[in-house]
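The complex appears here minus one protein chain, its other protein chains still in place.
Think of it as A and B in the order they're written, each chain with its own count starting at 1.
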Amino acid sequence: MMPSDEGLLDRFVDWLPKNLVFKRVASWTLVPFWARWTPVKPLPGGPHPSFQHGDNVQCMMNLIMPLKIKSPIGRAEAALAIAQNKDAIYAGLNNVGTVHFARFVIVGDNICMFSVYDGDFTNYIRDFIATIGSVFNAVVELVEGGDDVIPCEEKVEAFIQWVHEHDLYQVPDTATDFLRDQEALNGDGAASGNDDLTLLPRKMVLQLRANANVSLGSGYRAYPGFSVAQVRKQLGIGW
Amino acid sequence: MVDASVAKRLVEAIIDNLPEPVPGRRPVHTIGMGVKGKFVASDVARTYCIAEHFNGQSVSVSVRFSNGLGGLEQHDGWSDVRGMATRFHLPDGTASDLIATTLGEFFVRNVDDFFEFAKVAKLEPYRRRPWWLKLLDILQLKMPPRDPYPNETRNVDAGALCYANRHRFAQLGVFQVSLIGAPVSYARASYHAVHTFVVTAPDGVRRPVRFSWQPVAGVRNTELTAVPCDKYLRKELEDRLRRWPARFMLMMTIGEAGDALDDPTRPWPGTRIRVVMGTLTLTEVPEDQEAAGERISFNPCRLAPGIEVSKDPILEARLGVYEVSREMRGGCPFRWRPDDAK
Partner (left out) sequence: MFDLADLQGNILRGYRKPHVRYLILEIADRIAARRWLAASISGRDDGVPQITTGNWGAAKPDTCFNIGLTYEGLRALGTPSSSLEMFPNEFIEGMTARALKLGDVGPSAPETWPSPFDDPGRIHIIATIYAGDVRQLDQVQQRALDRNALTLLGTREGHNFRDDFVHFGYRDNIMQPRFEGVHDPQRHADGQPRAPLGTVLLGHPTNLEGLMWRVPQPAALGHNGTFNAFRVLKQDVVAFEEYLDQAASDLLAHPHVDELLSPGAEAKIGQVMSVEGRHGALREIVAANLCGRWRDGTPLALSADAPDPDVNRANFDYDRESRCPYGAHIRRCNPRGGQIVQRVANNSRRLVRRGMPYGPAYDPAKRDRDKPEPERGLLGNFIGASLGAQFEAMSCDWLNLSLQDPRITGSNDPIVGANDPKTSWFDLPLKSGCTIRLRGLPRLVWTRGGAYTFLPSLSAIRFLGSQMM
């Protein structure tokens, strides 16, 4: 039931962006074209730096680490490395004291680590290296590019940097904050400019081309604003 | 205290931008309906705020749901901000109001911004974008503007977009309005009070907070592609409440030092402490909609002791604007508390 002033070409143009074939063709042609013409730099990973208390607890870490051996054997090796070191991992996590949740997941040919932690991530990784560095070495050995940063006890700074680089960019909860992120990367911190909001789809597409894996939003929290120790103390289970 | 003349100019700026004058009615949020219900605070609400309606006793409430657009033409199905104005009736005959909309962030920071916005975002003829320009948009990976609804000949979208392109603080509000859509029911949308208020706890601690209503039935919008229906929300809510009550949770987010307390264009992050302050249960649509929907006059600054306004300039301006508008349409004045006469 379309209004009568709509012509054939109008309907065609409305239908076009929804069509699968068009979307695929656009990915091969339009996207690389605009990537060359209006390039975007990949945005860095990890939670957005902030000084406020609530923003520094229950921070999300999303590590995606591509395996060297991209096959069921490679995935099995990774699964085995984690399983064999489960006790060490738990002991390490208990002693670091600032991790709410952590899990290892194999997705495709990647070994991923998703965790929720408090405070600055460099401190938690560093304390982690001190307690379970051997586990990191065992796992990272299986990852592309991992040889450069192990043994992690001897290459602490490089390992921390490597973790940061594999931590996903967290697309902000609002589209406008995403635009501000891109502007900040280009050194544009102005309060106002001559923007074009209709360019949002292109900016998003190009960023997702530069950063293939991203976290959408900073995540949902059922009880935001509290650290691990605060929750444990409140529940009376010792911290 | 906002200058009365500023308040009058604000109302006039809003009225000037309407498709048609609506004497005796609200200039914006003209179409609406009144609903009655009850609010019961959670068991922790009183530890954060001494206001009477948070002490745990059930209080009766009057709510008015509305469509944001001004004018007498009803277009429930058009993409539009919805309002939920709530009056908590306190035992001593006074009341506390909480005015919320489905738009979580405002698009201007203060009164001067608003005047400039009103100048730029004028009601303009709105036509379908020609197909060749739409094609050009698609090839540039840009977002073409939406098609006008049947019978939609004018709107402010182009002006608002122009303003947002030039003012970064306005972008979130304008962007969210463009995507807001139409809810399938007034009871299936989230409403946000936007401005920061300051609540006082029994131990004297004052906290900056923002309020939101979360629908227990969940948020659901109509399909974007379907042809919009002009009148359905009132009947939907009447039918719904005949079968079972509609409930909302009142969520209160506590701000931290460094958050934008007085800037309604900036949301607070999801990492702030969120307190459940209570449950609102809507039970019936009163017969006398003239009293329950039209003559009732809310004011965002009508607050029980224990809740105060922050220094948000738009909140401050709304005090005067709502009073001026009430007078102009002959709305019912409400007995203010003596200490509220600031």
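For the reader, a short list of remarks on this structure follows.
What we mean here is this: a contact is a pair of C-beta atoms (placed from the backbone, for glycine too) under 8 Å apart; a residue touches a chain by one contact, two chains touch by 3 or more.
Fair warning: this is a prediction, and the values are worked out from it, not measured in the lab.
Among A:Pro17, A:Pro44 or A:Gly97, the one in contact with the hidden chain is A:Gly97. Residue A:Thr122 is the one among A:Thr122, A:Gln182, A:Thr198 or A:Asn211 that touches the chain not shown. Residues of subunit B in contact with the chain left out of this view: 205-206, 256-258. Panel shows subunit A; residues 49-51, 53, 56-57, 95-98, 118-120, 122-123, 126-127, 129-131, 133, 153-158, 160-161, 226-230, 232-234, 239 of it touch the chain omitted from the view.
In this section, only the chains that are shown with their structure count from here on.
Rounded to whole angstrom units, the spacing between the C-alpha centres of subunit A and subunit B is 35. Contacts from subunit B toward subunit A in the complex involve residues 128, 131-132, 134-135, 137-145, 147, 150, 161, 164-169, 171-172, 174-175, 227, 254, 256-259, 267, 269-274.
Taken together, the subunit A residues at the contact with subunit B in this complex read 1, 3, 5-7, 9-10, 12-14, 16-17, 26, 30-31, 34, 50-55, 57-58, 173-176, 179-180, 190-202, 205, 217-221, 223-226.
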